[in-house]
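The other protein chains are all here in position, but one chain of the complex has been omitted.
Let's turn to subunit A:
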Amino acid sequence: MTKKQELSRRQVLGGLAGTAAIPALASPALAQNNSLKIGFVQPETGPLAEVASGNAFVLENLRQALAGGLQVDGGQTRNVEIVVRDSQSNSNRASEVAADLILGEEVDIMCAAIHPLTVTPVADQCELNGVPLISSITPWETQFYGRGATDDAPFSYQLHQFWGFGEITNTFIDIWNQLDTNKVVGGLWPNNPDGVGFAQGFTPILEERGFTVIDPGRYQDLTDDFSAIIRMFLENEVEIVTGVVLPPDWTTFWTQAAQQGLSVKAATTAAALAFPGTAEQLGPLAQNHSFDLFWHPSFPFESSVTGQSAADYAAAFEEQTGRQWIQPIGTVHSVFETAIDALKRSGGGDWEATREAMFATNLNTIQGPIVAGSGPVPNAVITPLTGAQWRQSDGPFDFEAVIVSNIAADGVDAGGTVQATA
């Protein structure tokens, strides 16, 4: 009896010691002396997966370029490891994986891209835990005002490189002013973070610039009936339709608009047809559809990590994946350029050192120049934004993006002028 008790006590103690030992073994303290870790959160799956679909190439390309390590200031050569986590296009999940990268992987710098649903929770976790973050592919206002910062109280750990509502509004207006219209704009702004932000951002600026805005209110995503909205557009003689619309919703709207006799001179959206794949699905109806284009192979910039020009980079993408280039690949690449540059200049020091280096960034990237402090707020740097139209092409792919507005893109050439939609 006594023997049995002793045995069980020993087992219990052994078990406890075992659980205590596991976390000690898993601690990355040793590895950290050699490797620099970059965390990256992106929507690999879920509704936004298409936007992230080029990132496998981006990461592979970077890993090859960094295979020999990174020589940081101070002369040491450090290995660089990119640890990727999937947000599943879900903000709860994004928050969870960001905390895991910070607390579990103890990354040296964080990167996040594509949509507020992924970027915002990551930014909140980084700010709370004091981890430097480079982010992109969501208008900068969603990251600054949308998370509760004010001009007097900016954030301490985030550098966001993208455009804002000012740039996209100017670009869209520049597209419409190239056409002869009655300046009546119909807005398709859904009740999601993008829709609410765009509706608030667009309406006052458009009205100030002499446009009449017909806003049917926030509709729910994945609506199957747009006829009330279309009737309202018809009654008000809308000649321009704009919005930030999910691709399936745009297909529904555009087909129902054609059935009900709504014919507009310009259809200019963010998100809906930003990719050649969705334009192909819509077929000839996508001809001359205009959209925001934040990266194009004709951008006159090159990568600070691989030395590739924008054109070479897009060509490498098409060769390796067999798919047409998509705009996020250049932008995501440049997020890593900024992160790598900050790690290099901080000498791979702690989060505070890297944060200071990050806010001293002055780097030419494949997306254009990134100069910290040059933006409208300390946490944002504005990158070039163009307006483009889909044109049917004889080339290897069905549609080609032609730049028709470069008003918000310094140094980028236009490839044509605006044509009205059929």
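In this section, a contact is a pair of C-beta atoms (placed from the backbone, for glycine too) under 8 Å apart; a residue touches a chain by one contact, two chains touch by 3 or more; residues count from 1.
Note that in this section contacts and distances are computed from a predicted model.
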Protein name as given in UniProt for the chain not displayed, "Acyl carrier protein", "Branched-chain amino acid ABC transporter permease", "Pyridoxal 5'-phosphate synthase subunit PdxS" or "Choline dehydrogenase-like flavoprotein": "Branched-chain amino acid ABC transporter permease"
Which of A:Ser35, A:Asn79, A:Asn129 or A:Thr223 contacts the chain that the document leaves out: A:Asn129
Identified contact with the non-displayed chain, of A:Gly69, A:Pro193 or A:Gly277: A:Pro193
Subunit A residues that touch the omitted chain in the full complex: 12, 16, 19-20, 23-24, 26-27, 44-45, 86, 90-92, 95-96, 99-100, 103-104, 116-117, 120-121, 124-125, 127-130, 142, 146-148, 190-193, 195-197, 218
